[in-house]
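With one protein chain held back, the other chains of the complex are shown just where they sit.
And then chain A:
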Amino acid sequence: MAVGAILRGTGARLAALMKTTAARLSALYLLLFGVCAIGLVVYMTSVSVRILAAQTQETINEESMSLVRAYERGGLPFLVRVVEQRARQPGANLYLIADPNGRILSGNVENLEPGVLDTLGWTPRPFLYKRYGERGPLQAPAEDGSTTAADTTPPHAAMALVLRLPNQLILLVGRDLGEPERFRRVVQRALILALGTMGLGAFLIWYFVGRTALRRIDSVSEASRRIMGGDLSGRLPVTGASDEFDRLSENLNAMLARIAVLNEGLKQVSDNIAHDLKTPLTRLRSRAETTLSSARDEGDYRAALEATIAESDQLIRTFNAILMISRLEAGYSAEQTETLDLAAVVADVVELYEPLAEDHGVALETRIDGRLVVNGNRELLAQALSNVIDNAIKYCAGHAETPLVRVTATRAGGNVQIEISDNGPGIEPADRARATERFVRLEKSRSQPGSGLGLSLAKAVLGFHRGSLELGDAEPGLKVIMTIPARQGTA
């Protein structure tokens, strides 16, 4: 059973391996190389065979010339002697002298295909023959090898030059074709061997490369399954090999980190909603309950209802702010922005707040440098500015001897920088980072009206514009520094 399981496991692994890219690539390369190798071998063989044939022809030509010369010198007896002498040499060519009727007179050929001697010149195609001393029928060996009499040997193929001597005798000089045949067989064997080696090599490469890749991918899959299972702190393995798998894992890890941040933000939002919305909702509910049970006259009811409306307006405001921050934090979209002069926006918002500042006895000073062109959303930027200026006026009114809010908008390098400083109580350095978090209202400001989201919203707006919002010390008081990238190509 265990073996079965292992086999099944191996089978499954192999099936998985088969589907890898490495396997497909190996197969493709194998096919490509195979086709190339076969083509090359076929070409080489045909060229070699042609060269061999040409050589054979040349040899036969020379031989026949010398035989003809021998005949001319010594007549038939000398020719026969020469032929018999040559025929006895090992690896000799084929020699045959026949009378005009085709009867073999001399030579080392026992028998040959009929009709070969009828046409002079080169035999048009290879013919079958038997060497002197070989017996048996002159047939091509049957495919099934059934003609296997003990004393028969298969006929050989040869090509030859047929000449007619002056005395009407026929002289044939030929060469066995066994040599090119052998050559072809050697090449064939080499080809099969090479293809086999290539196939084996491809298989091994595919197996090891594929298995390595598969193992890496399996570990990544395993890690992602774990992460999907809820362990958002999990990360994909990085081996340190700096290869493409590592790069992929690193990118995915960066993505996971971003998701974790967003998730954390979401969790914070729900926590904050739970806290900052439930509190006023509870207040709302208990007010209604108390009014129902203990209100004495219409005035009581009216007062309770008015307070209820005021409270719900505040709730709506808080809710809107939360939604807006979430939307802004979700990201930047170019459609929502246009090219605008931030100087004009600042001037506009300052103008909006001037009467309020005056009413609170706060001096509102502005210094705006020329045109400050940015890519932005006027509405959002105005809201961010309005929140910050609103806060500044609120906090320094009644706190300083001569309350003062100073707004400066300048170009700083590639950015536009807006500073809003007041001479109010300021924020302790330790609290500054927390002050721009959602819903954080520092203890000192609990008594002030507001959703506690003003600064967070402003920060989200700046973040949306790829800028930043930082808090600093105006000595005394709070300094809010808003930075937003200036539009390139504008002064």
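We take it that contacts are C-beta pairs under 8 Å (C-beta built on N, C-alpha and C of every residue); 3 or more make two chains touch, one makes a residue touch a chain; residues count from 1.
Basically, contacts and distances are computed from a predicted model.
Asks: Determine which name in "Sulfur carrier protein ThiS", "Response regulator transcription factor", "Molybdenum ABC transporter ATP-binding protein" or "Transport permease protein" the UniProt entry assigns to the undisplayed chain of the complex.
Replies: "Response regulator transcription factor"
Asks: Which residue from A:383, A:423 or A:483 sits in contact with the chain not drawn here?
Replies: Touching the chain that is not displayed is residue A:383.
Asks: Kindly state which of the options A:327, A:371 or A:466 is in contact with the chain not pictured.
Replies: Touching the chain that is not displayed is residue A:327.
Asks: Name every residue on chain A in touch with the hidden partner chain.
Replies: 309, 312-313, 316-317, 320, 323-324, 327, 335-336, 348, 351-353, 355-356, 359, 377, 379-380, 382-383, 386-387, 390-391, 393-394, 449-451, 454
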